[in-house]
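Every protein chain of the complex appears in place save one, which is left out.
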Amino acid sequence: MSLTNAPETEQPEEPTNRPAPSYRIREWLSRPYARHFLVLFIIFTVVIMPSAWLVLHFMNQSGAPASAIMSEIEKTIFVFTFVSAPLMAMALAILLYSLLGRDWGGKVHGEEPPMQESPAIRTNGTAVILWITATSLLAGFLVIWGMMELATITANSYGSTAPNQQPKDVKPIDINVTGAQWVWNFQYPDQRGIQSDTLVVPVDTPLYFNVTSVDVIHSFWVVELGIKIDANPGAVTNTGVTPNKLGTFNIRCAELCGMHHAYMQTKIQVVSQAEFENWVRVMGGEKTS
Amino acid sequence: MSAAVESPRSATTGEAVKTVARRNRLGIWLCIISDATGTVALLISYTYLWSLNVNNQWAPPKNAWADWWPFWAIVAGIVIATALIWWGIAGIAKGHKGRLAGAAVLASLILIATFVGQIVQLSTFPFGPADGAYASATFWLCLATAFHLAMLGLLVLAVSIRTGKGLISPDNHSHARFVAMYMTWVCISAALGALVATTMLASPNTQMPLFGTFTG
Partner (left out) sequence: MSVMTTDIHEQTAVPQPKQHGKPGGFLRHTNIFTGVVTGLVLAIITFAIGSKIVPWGNQNVDFDQVGFQALIGITYIAWVIGFMAGIGAFAGPIRWVLGHDLTHADAEYMAGKGQGRFKYWKYTTDHKVVGIQYLIMTLVLFGLGGFLAMLIRTELGITWAEVFTPNFYNSIIGTHGIVMIIAMIIVVAGPLGNFIMPIMIGARDMAFPRLNALSFWLLFAAVPPLVSNLLLGGIRDGWTVYEPLGSQSPVGMIGYQICIIVFAFSTGIASVNLITTAFTMRARGMSWNRVPIFVIGIISAAIMGLVWFPMFQYSQILALSDRMLATSFFNPLMGGSVWLYENLFWLLGHPEVYVVVIPGTAALIELMTVFLRKPLFSYKMAIAGFAGITGISAIVWVHHMYMTGWAPSAGYPFMLSTELISIPFGFLVLVMLGTMWRGKPWTRLPMMCVYAVIWNKIIGVITGVYLSDVPVDQYMHGSMFVVAHFHYMLMGAGLFAAIGAISYWFPKMTGRMLNERIASIGFWVAFFAFQLTFMSMFVAGLQGMPRRVLQFDNAFNISNWLSTIGAYCIGIGMVIFLFAIITSWRNGKPAPANPWGAKTLEWQTSTPVPLENFPVLPVVTSDPYGYGVPDPYDAVEKKMSEADQPVGAGAR
């Protein structure tokens, strides 16, 4: 080989006995327990994932989702269950294998301390790095998803936007919600201040709630529409939602407020626009403009 | 192990006094940290309620804010007593026992006077504890200082008695140091309380809705 001014050519690597990078993976997979563990892991992951549907089944038993917000919440629960399933499956696989598997030596019973037979593994760099990476990615995914969802829901409920910052194209119906021991009172300031103890609202119309309390902390929970905000004495809090399903749903108090907290419930009736206007008129308010 | 005892040993456990002192010092630091959280809780209460002005009830009736100078006079009293004890400790470290003994006596007199002053301030506020949020928070800042002062009084009395008996000596004066450390913390705690109570008076929030309504 010339060492003078000839242009440098690619030197072929000297041949070594260094195993191919995939060797380590293949070697690990060749261990019986590794294959068994992976099989268990996959089975458990597949078995756990459908629980997401079960969760939603219970949530929807009383008519949910009745708003875009509730749908977003359900979507989030669904996705979170799916992405969490592998981690849960891995832990369960290890638990089960430890108790029932044979390749690690099997269980030991008895009164006397057993002989030392387990491998003295103090650490495993690959496992640690894989774990940190996987859990960080999972946590990162959950955070980012969560923040995006929160932004979506805040937009859908006008979150904490002040009345003068609400969207101009569709004016929400303003409703003042007052919690008192142990009843909910709803007042419609734009409908001549009519008051009701049942919430009657038109479908597909944004609603904006101003919520307060005249005694202790309550919590205004419109269950199937997926909104909740505390009713605090001495402060006004806000939330909002657009119901997208006709029907009668539940409003429950979600913060212990004294003797009859359990009975501090009422209903929300989502009706058609025409029915709503009719109701307003009957209650003494005017037709909404 | 030879029985030659150059360093004094603890009577109860036989360990070197210096070892025990280091251990006690960590304990004192931990106690100060815990005490600090308590002070922070009161400071949070004061500043948060000041910022909220719930139902417009932050200010005392007729805007009768407390005078600023009693707060700082009390802080000055604690600071002087603390400085005296530190000066006494510097003395005993060099071997002058009398300095610490005298400093402790003087400091305890100052602390008694300061404590009395704090009680007087508490009972002569132009408002009572039931007069709204500012009144409540200021009252408790001063009550906390009063409790601290009572504790300091006892601690400095102990320093005085123990120095007199020779239990606090040039060789072994860690207990005096611990008392001084705690006193230094109490200076900071009282100063922080005085700072908020004399500079953060009228609330910046004038837009709170009235109680039970939806409009301010």
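Order of writing sets the chain letters: A and B. Residues in each chain are counted from 1.
By definition in this document, a contact is a pair of C-beta atoms (placed from the backbone, for glycine too) under 8 Å apart; a residue touches a chain by one contact, two chains touch by 3 or more.
No experiment lies behind these values; they were computed from the predicted model shown.
Note that the undisplayed chain, when the full complex is considered, contacts A, B.
Within the full complex, the residue among A:Glu149, A:Asp190, A:Asp204 or A:Glu277 touching the omitted chain is A:Glu149. Here one chain is not drawn; of A:Met59, A:Val183 or A:Leu246, the residue touching it is A:Met59. Listed by residue number, the positions of subunit A touching the unshown chain are 14-19, 23-24, 27, 31, 33, 55, 58-59, 61-62, 69-70, 72-73, 76-77, 80-81, 84, 87-88, 90-92, 94-95, 98-99, 104-110, 113-124, 127-128, 131-132, 135-136, 139-140, 142-143, 145-147, 149-150, 153-154, 159-160, 211, 215-217, 219, 221, 223-224, 226-230, 232-235, 237-238, 250, 252-263. Mapped onto subunit B, the footprint of the missing chain covers residues 1, 3, 5, 9-15, 19, 22-23, 26-27, 30-31, 33-35, 37-38, 41-42, 44-45, 48-49, 52-58, 129-130, 132-137, 139-140, 154, 157-158, 161-162, 164-165, 167, 211.
Keep this in mind: only the chains that are shown with their structure count from here on.
Spacing of subunit A relative to subunit B, judged by their CA centroids, is 47 angstrom. The part of subunit A that touches subunit B in the complex is made up of residues 176, 178, 189, 210, 212-214, 233-236. Looking at the complex, you find that subunit B touches subunit A at residues 54-55, 208-209, 211-214.
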